[in-house]
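Excluded from the complex is one protein chain; the other protein chains are retained at their positions.
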Amino acid sequence: MTVTADAPLELEAPPQPRYAERPLGVLTRPQGGRGWRDWLSTVDHKRIGIMYGTAAMFFFLVGGVEALLLRLQLAAPDGSVLGADVYNQVYTMHGVTMVFLFIMPLAAAFANYFIPLQIGARDVAFPRLNALSFWIWLSGAIFLNTAWIVGGGGADCGWFCYTPNSGVAFSPSHGVDFYAIGLQILGLASLISAINLIVTCLNMRAPGMTLMRMPVLTWMLLITQFLLLFALPVITVALFLLMFARLFGAPFFDPAAGADPLLWQHLFWIFGHPEVYIIILPAFGVVSEVIPTFSRKPLFGYEFMIFSGIAIGFMGWGVWAHHMFVSGIGPISVAAFSLSTMFIAVPTGVKILNWLATMWGGRLRFTVAMKFAVATVAMFTIGGLSGVTHSVAPADTQQTDTYYIVAHFHYVIFGGGVIGLFAGLYFWWPKVWGYMLDERLGNWNFWLMLIGFNLTFGPMHILGLQGMSRRIDTYAAGYGFELWNMVATVGAFLIALSMLVFMVNVWKSRRTAASRPAPGPDPWDARSLEWSIPSPVPEHNFDEVPVVRGRDEWWHRKYGIDDDGQVVRVATVEEAAQRGDAVGVHLPSPSFWPLAMAVGLPLIGYGLIFNLWLAVIGALIVIASLYSWAFEPVDDPDADHGHGHDEGHDGGGESGDGPGPDDAVGEVETAETDEPAAVGASEGQS
Amino acid sequence: MTAAAAPAELDHGTSGAGGAAGHGGDHGPSTGISHVKLAMWVFLGSECLLFGGLISTYLLYKTRANGRTLPTDVFDIPFTSVSSFVLLMSSLTMVLALSGVSRGDDTAGRAWLLATALLGAVFVGGQVYEFTSFVREGVAFTTNPASAAFFTLTGFHGVHVSLGIVMLMSLFVSSVKGKLTRNNSETVEIVGLYWHFVDIVWIFIFTVIYLIPAD
Amino acid sequence: MSVEAAEADPSEAAEGHDAHHPTDWAYVKIAIILAAVTALEVFTYFRSVLDWGVALVPSLIFMMVVKFYLVITWFMHLKFDNSIFSKMFTTGLILAVGVYLATLTAFEFFG
Amino acid sequence: MTAVGEDPVKPRPGAVRGLFRSAGAALAALVGLIVSGCAADAELDTFVPQGPIAEELHSRAVVPVFAIAGVVFVGITVAMVWLIWRHRVKSHSDGDWPRQTHGHVPLEIGWTVGFLLTMAAVAVIMLVALPTVDGTEANAVAVDVDGREVMWEPTVVVVGNQWWWEFRYYLSDQVDLAALREIGDAQALPPADIVTSGQMVIPTGEEIELVVTARDVIHSFWIPALNGKRDAVPNRFSPWKIEASDPGVYFGQCTEFCGLSHSRMRMQVVALDPVDFQAWVDRTIQDAAVPADAAARRGMDTFAGICTSCHLVEGVNDETYAANGADQASGAAPNLTHFMSRTTFAGGFLNTYNPDGSLNRAELEAWLRNPDGMKANYTVPGEQFRGMPDLDLSEQQIDDLVAYLATLGRPPAGWVIEATEVLE
Partner (left out) sequence: MLTPGFKLFFGMFAAFTAAALVYGYASGGSHVGPISLGWKGGVGDHIGYGVLVSLAAASLAVSLVLVAFRDADSEAQAALSGADGISPNPAVASGFWPVAAAFGAGTAAVGLVLHPLVFGLGLVMVVLALVEWTMDAWADRATGDPAANRELRNRVMAPVEIPIVGALAVGVVVLAASRILIAVSALWAVVVAGVVSTLILAGAFVYATRPGQARKLIAGLGVVAALGLVVGGVLAAVTGERDFPHHEDEIHSESGAEESGAGDGGG
């Protein structure tokens, strides 16, 4: 996957960049266009989504190579591929990379790209804030990984970085500083994006798109944003304390000064557990779109799917201490958290059975996307059930910190989250890029991944129950660990192979895209609004903002149900779909300031670690960008959009007349004038 | 537009309302409220957990002295009461500023904006004074877990107030330049929300951290 | 977290904005109450004058809640504005209080 | 080896267990089969409980919940496979649409209630099993301490250090949890009658209370055959317990990541029958004596000069040790008074003896020559040490030191040596 959008995107004649005729030299507002530079200033939610996705896949490779190193080291007893020191860094960075730099941004890619499309909007509520989120995220990701080069090694404290082991005394390299500051930067990005997307979901829905008509993917993503919104400040506090402890000697976690090491654990896991649902809910959303499409049935129990999602989101707040069953929090707390944990199985089970009920009686067509989706349900169930075995606190005293846990969470994270998002990649690929991924290679990809995945993580159940601890860089022969570790390593390389197949698939499909029939707006006969517009999606999304009359709006534009309850076609895709040829639709103007501001943040980070002057420079950049942003009109007065088409066009023929030309997009812009107030406030976070 | 071909009533949603007809084709925000204001409230919801975390840290640590002086030993309640009072009154001036601006009474708006900023500055000045005096009396940032938690919490709050002051001053400047009118009084409202939030955080801090005796 | 209620009629909501706002004098009255409560709070500090005994902490908390409530309902207009704002905010508030109280309690139960 | 077949636990009242027991047994047997089929002597295997606590934990918590999870797993998987097989089509043709069902409320309520009931059962399992690991039992062991009969309420204070465990026995002046919490800091524990490291010795048939804590970072104490694990958290004193039915050596591993050599932080519990245990107490409560042998004496002097800045040999260098204190971040290094009485050293990770019972000179010398080479550590001059530093000893010094160390304490019984034989 590469950033540059070549052939497929240029279906319509792009407006030429007009740098040349601009009067005022260097600091002019970017105009938008299709060159590579325009990606830097874009505020288009689709491009931002693509950038999130691309970067996430890149970091998947990084985290994956780290995982392969781990597996190589553990393939046989007394491994010597990595020393103990490097091993500790690699597994820590593997966890951090996969969670914060791969799966969260990949979910963010889906959120950015599809929330506006699914609710019938032209963009998110705050387009520039959206760009800001991405750039901050990217700069944080890069910052975090520069620890390898300038920090004396990556963080070596595990992804939950328990204190006091993560204090300067026990982890003197700068790795943990990078962890503490890097995650704060990433958190800021996610927080801004969460606010933005929440407002988008609540406020930017097309007419008629009530909450209970929103597609499930959007719903799950919305719940995810709420989880992010409330969970991120908690880890921010923890990281803040850690940073102060490490950089300025504050005794927050110093046992000698009377501090309590468990404070960190509580703060981390109050964030950490909602975080795991942040990881899984987007995948649930994807699965809930894919399965109905390929079962030719609406999602079974829509309301129950939504409410179970909300229930999972809420219950996720009351269970965090199940990660601390053996830390000595006392039997009362243990019992309470053990109980609360178990009952999360209930709403999750509701979801599983509703998916099965959707498939029940359907016409299941096993495209690659469908295969991935069904595999998600199956694999997640295994991971969820091992989760239930942890939730029984006394039993967990035998399981915790062993490979049994590693097995659990890879089954839910990889088997649920990653495989689920892969279903999404195959499903929406034609929508985003305008060509289909090859199904034959896709099948190879799927089966290799599924087999490799089970070979890798299945044996870890056994290893864990046999007593293999996690986070050990070597183990001795003779405990019965040899065979299964070798199997797991082989499995990991199968996953890597499947990823190679995926990359080949992307490359080949793209090369041959021109010679194959274009997928059209709706290649899968799908159900939600994004399929009613051309593939790839034109810059303005919708020619006319759709008026929504029910769930699965797009499907209902194609099909009706006759008196016998039989499905009949009422319109072909060509008839029902929008053409994407509207011109002069009013779109928010691009801006460089989000990028500029994002550059300042890692400078502050380096400054805190190495030299405060750098932090001052970084802060100046941030502040100056912020104010420049505030002074920059939302609408570029020099840009020539309009062509007189603005008015009436968006109104949609049938929707009659509202009070004034208050189309959705216009509202975006007036609202955005005040954005910096919100930004300024969120600055307080970092 | 072929969408018209769609069957008439397909609403499986639980809410019958909200169909196209009911809305008269309005494409504005689906909830009829402004994006920014909603965003600010959402953000404030998030801030609750941020300050909550810092407050809890302090509550957990407030008696951990490491054999040295605790913040509670050096509290100057009379002075902090005045500070709290100042911040509380700044909330009043903030509302009056908003009321002035949205009435179109620029003079009043400006006066109250400036007053709010000044009261905020007095509060921060008082905090600087408080911090200095604590340090002189033997309670520094790294003295013990209690002091570190105290300074982090109140310092963090102070930074929030300071950011608020800068925002207020920016508003004041744009008002003087004539760029802040009744039409964009919402900006004042947004800053006001932030400001009041910082105030209620202090209401909480003042009671829970200063007034409730540490046993 | 339903916002159905919020979907009533945008134009009315927008107008309501100005229509229902209290007068300046109302704000001043609220501020006077706030000041009075604060004074009362501070008064508890002078225990030589009046010892509140076991009532001290509950009454302080009560007064705090009153102030808190007055500011968010009046100064922050939650009373007059769209209920979705209250929902967003109270969700955060309740989560924060619940989660952190649970945490602090968990430290007590260590045994 | 399967744990279930011989399950001796008296059936507990509780409908749940009865219900799921048979399924559980079958499933656990299956898992046990896989596990045992591949592990010849898997000393860490959690499915091979060896003492009453671990057995109860296993049969009351692990087996039932695995059984429930297993049944659900089988159910879901079968349903899914059936659905896939039954409803799959090659392609979608335009006319072929199934009935469009949107949901079914009674069904939803039905399975929600079903899950609720299942989880209620799991909850009961948990509540029934929790006291197994958390409750304590009042017991006392008669121990002869220097000719004095003491009713020892068997408690061992377990202290995690980077990267070794210390075990402290307070026999004459017993300490309890409350007293230790009063002290609050594991770096300031009162002197104990017996201090050993790497290997904990306990009497069989008695529930031993552990008080788990740490001096530097968080560790976790875990002997899978005897019970689950408990974190060792600095500033905290957490209760835990173990009990072994039979004499034997039970293996464990630190399971909370504690820095560089976390993987090499291991430990064993040596369970002795009461008579042997008393003999062990008699031996280890003694102070060390000045050796007679010349090389050992030279070693003793070297030791006094170099090693006592960290290590204590009671009765020989108490003053120097007290004066020098420890250079460790944890403030402590293993107490070597009865070095030879344990069969492993350096965090339960190296063997003190060869299988034939002779001193494992090679490893001991290698350890003294270059500890970092045997077990990675952080001993950077200028910073606080974590682990034993390379002391640049000459070969002569090493020989002398080995000779001296060999005089400290007496070897345990032959079967212990044989049973230990740690795998590196």
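Labels for the chains are A, B, C and D, by order of writing; each one numbers its residues from 1.
Operating definition for what follows: a contact is a pair of C-beta atoms (placed from the backbone, for glycine too) under 8 Å apart; a residue touches a chain by one contact, two chains touch by 3 or more.
Since the structure is predicted, the reported quantities are computational estimates derived from the model, not experimental observations.
**Q** Please pick, from B:Ile33, B:Leu54 or B:Leu96, the residue that touches the omitted chain in the full complex.
**A** Checking the options B:Ile33, B:Leu54 or B:Leu96, the one contacting the hidden chain is B:Leu96.
**Q** Spell out the interface residues on chain A facing the chain that's missing from view.
**A** Residue positions of chain A that touch the missing chain: 23-25, 27, 249-251, 254-258, 260, 620, 623-628, 630-631.
**Q** If the hidden chain were put back, which residues of chain B would touch it?
**A** Touching the chain left out of view, chain B contributes residues 63-70, 73-74, 76, 78-79, 82-83, 85-86, 89, 93, 96, 100, 105, 107-108, 111-112, 114-115, 117-119, 121-122, 124-126, 128-129, 132-133, 136-140, 142-145, 148, 162, 165-166, 169-170, 173.
By definition in this document, only the chains that are shown with their structure count from here on.
**Q** Taking the mean of the CA coordinates per chain, how far is chain A from chain D in Å?
**A** Here chain A and chain D have centroids separated by 40 Å.
**Q** Calculate how many whole Å lie between the centre of chain C and the centre of chain D, each centre taken as the average of the chain's C-alpha atoms.
**A** Computed from C-alpha means, the inter-chain centre distance equals 51 Å.
**Q** Distance from the CA centroid of chain B to that of chain C, rounded to the nearest Å?
**A** Roughly 13 Å separates the two chain centres.
**Q** Which residues belonging to chain A are in contact with no fewer than two other chains?
**A** Within chain A, residues 202, 210-211, 229-230, 234, 258-260, 262, 267, 298, 302-303, 328, 331, 561, 659 contact more than one other chain.
**Q** If I count partner chains per residue in chain C, which residues reach a count of at least 2?
**A** Residues 3-4, 6-7, 11, 84, 91-92, 95, 99, 103, 107, 110-111 of chain C touch two or more partner chains.
**Q** So in the complex, the part of chain D that touches chain A is made up of which residues?
**A** Chain D reaches chain A through residues 31, 34-35, 38-47, 57-58, 60-62, 65-66, 68-69, 72-73, 76-77, 79-80, 83-84, 87-92, 94, 96-104, 107-108, 111-112, 115-116, 118-119, 122-123, 125-127, 129-130, 132-134, 162, 184-185, 187, 212, 216-218, 220, 222, 224, 227-231, 233-236, 238, 253-264, 329, 376, 378, 383-384, 386, 422-424.
**Q** Can you list the residues on chain A that touch chain B in the complex?
**A** By the definition above, chain A touches chain B via 125-126, 191, 194-196, 198-199, 202-213, 229-234, 236-238, 240-241, 244, 248-252, 254, 257-260, 263, 267, 298, 302-303, 544-551, 553, 556-557, 560-561, 570-571, 575-576, 630, 650-659, 662-664, 667-668, 671-675, 677-678, 680-685.
**Q** Can you list the chain B residues touching chain C in their complex?
**A** Within the complex, chain B touches chain C at residues 15, 17-18, 26, 28-33, 37-38, 41-42, 44-49, 51-53, 55-56, 59-60, 77-78, 81, 84-85, 88-89, 91-92, 94-96, 99, 102, 189, 192-193, 196-197, 199-200, 203-204, 206-208, 211-213.
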